[in-house]
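Incomplete set of chains, arranged as in the complex.
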């Protein structure tokens, strides 16, 4: 009988939307896939923990939280390192010291929130001296428009909206360089990985292929391309914005994924550091001594072996 | 002196949900009530007595004809025409005293004064100690009396009473009849009394109006003077034994019966 | 209290008119409502023409109209407007059905029985103030991410008004009505079905109308979770990418449907409980 796979995705502009739209995953894995949209990593984690989802898309922050609570999951694919896609845009502030006493908004608990706090730490600006406000991206755009906030650490498309009238103080690429990388990843529930390893491999294979296709010729995924249209259709983004949105991430190839910087070791370290940071912020009650059980390079290696 | 007039008034109700069809309930009613008159309306159940009073009060608009006070068409209910309802219509959120004082409150009379006058009126209808009672703690007859006291409190030019003494025992009823008669003669308040008692109609009214049903219409309008006789000190027994009284009583009874026979035919 | 034929509406301006007693339901409020709506749309147009509010947040009526057309024809996030609407309507009605089936008996139990009240009161009082955004994770954990969880979220918003209004309706049933039935030999069940329930119906209808409003306003929250279709899902997807015209289009569609349902509810009320106006 057909295997049913429940996959939770987020409406984020990234290359795997294309095979999702094309039905390639179904073709390659031979499984019946049930795609479910989620708006935040926290909900994805909950759904996986409830057994409603097998594979899900989460950011590093919820991933760290989930691992710290010992939810049986495994990171199988690093979607992308967030680089220009998230940034701190400000109005009327030209240096980090100027942040003191200003109102900076960010969606709490997001990767952006993590990056903002990391950046402040790097700049040695006391977070308590900055008024950090919790707003969701659309509300950030509204508050910025009104002049209620002086800056925001947020992602596209709201970020590009802010850039029109503001300046960028730091991007997540900078923050990653300062030791606080943020990234999105695909995770799988351990139970499902044990029961259907071939499907997980197939999933990683198709995803990797999509990335490779994008990386081979990023410029061909322009505003009028069928790829952009498919992505727009699934996410709700405007087609003309898709190419720019794609550029906001650094998408690693399958080979890079297997390397020591990512699933081969770096990712587990990044999760551990994120967790330590969350603990420091009082957001989670405890951290684990070892996060490597929650990260596995097995799938990317097998997928790479299976060839593209 | 004021006059409340109904001129060639008719009233039709829609038949159930079919609003294109109507049923005539009152037809060609002409009636003038001067403020020194006491008109009693009698008639069979369903003949349109309450409807007639509702028109005079301004609760209903006539389908045709005019309702006016001193020649001015009425624009709905007004302080000149106080009503005692067939179903008491007392406010449950006010106690007996405050119900009676309600018309005074509307006129902005001070609290202490209101209380005094309300208690006085309550005493006059035989409810000396019921002022603080809640409406749901009153018996049916007590509620009717509170309703009468409330209407009197508004000090109207016309008093419209819909079977106000229906739920009272004979003694209380006789006392209140006396009381109404006195109020009417002292204050020159024109009274329109609906009653199902021919005796009551004759003893109180200066004119007895008989309503026949289907559609409601006036079949008799007969002057009476027994009330004045009563006021002038004549005894009840003496009045009831008089030949005029007997004659009128028989006449009115006959009128209502006649109408019933016609009904059966 | 409504304007009835031949009756001087107690609080309406009282003028005796030549056609006073004629059949007809009094002048309607529709023209005034249409004027009100026209004024609001005009104000909105002016606000966007003069750029009082950035078009990013308040696109002009024309743009919204275009967006509605566009979503209707080409769709948004993979489904057409009709599909989104249908998905949401199914959820709303399923939740409504569930809330009525659960809520009315619960309200009757609270209103009529000491034991029912004792058991259900704390449960209802606990459920009433719960914020859907807070219990969403728990719902997912307990009933997964399928339709059931969305319908549950909407039902949880609809239940309290229905239960409370039913219980309030029960309390407003005159004691004499119940006494009469019992003196004619009615069993407790008969009293419930033939006396208390009819007495409570006007109140239940008011509660249902309130519940429908609550249901719609919970729709976005319900469709935050793993929906792939639905007006709430559409609005949420559009909001994330600042596609405000679609957000407003979605809001307008919701308002329009809710409005139609409200009209239906009022017709039902007028038709099935005409006596409510004569108490």
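Which chain is which? They are A, B and C, in the order written, and residues in each are numbered from 1.
Rule of thumb we're sticking to: contacts are C-beta pairs under 8 Å (C-beta built on N, C-alpha and C of every residue); 3 or more make two chains touch, one makes a residue touch a chain.
As the structure is a computational prediction, the values presented were derived from the model and not from experiment.
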Checklist entry - Taking into account all copies, not just the one displayed per type, what is the chain stoichiometry of the complex in this file? => result A x1, B x2, C x2
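We adopt the following convention: only the chains that are shown with their structure count from here on.
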Checklist entry - Can you name the chain that lies farthest from chain A, using the mean of each chain's Cα atoms as its centre? => result B
Checklist outcome for this item: The chain whose mean C-alpha position lies nearest the overall protein Cα centroid is chain C
Checklist outcome for this item: Most contact pairs found between chains A-C
Item to check | Chain centre separation (chain A, chain B; CA means) in Å | outcome: 83
Checklist outcome for this item: Between the Cα centroids of chain B and chain C the separation in whole angstrom comes to 46
Next on the checklist: I'd like to verify one number: the distance from the centre of chain A to the centre of chain C, where each centre is the average of its C-alpha atoms, in whole angstrom.
Outcome noted: 38
Checklist entry - chain A: which residues touch two or more other chains? => result none
Checklist outcome for this item: By the touch definition above, chain B meets two or more other chains at residues none
Checklist entry - Taking the complex as given, what residues does chain A use to touch chain C? => result 6, 8, 11, 35-39, 42-43, 46-47, 49-53, 137-138, 141-142, 145, 157-158, 161, 233-238, 241
Item to check | chain C to chain A touching residues, read off their complex | outcome: 54, 56-57, 76-78, 136-137, 140-142, 144-146, 224-228, 233, 236-243, 246
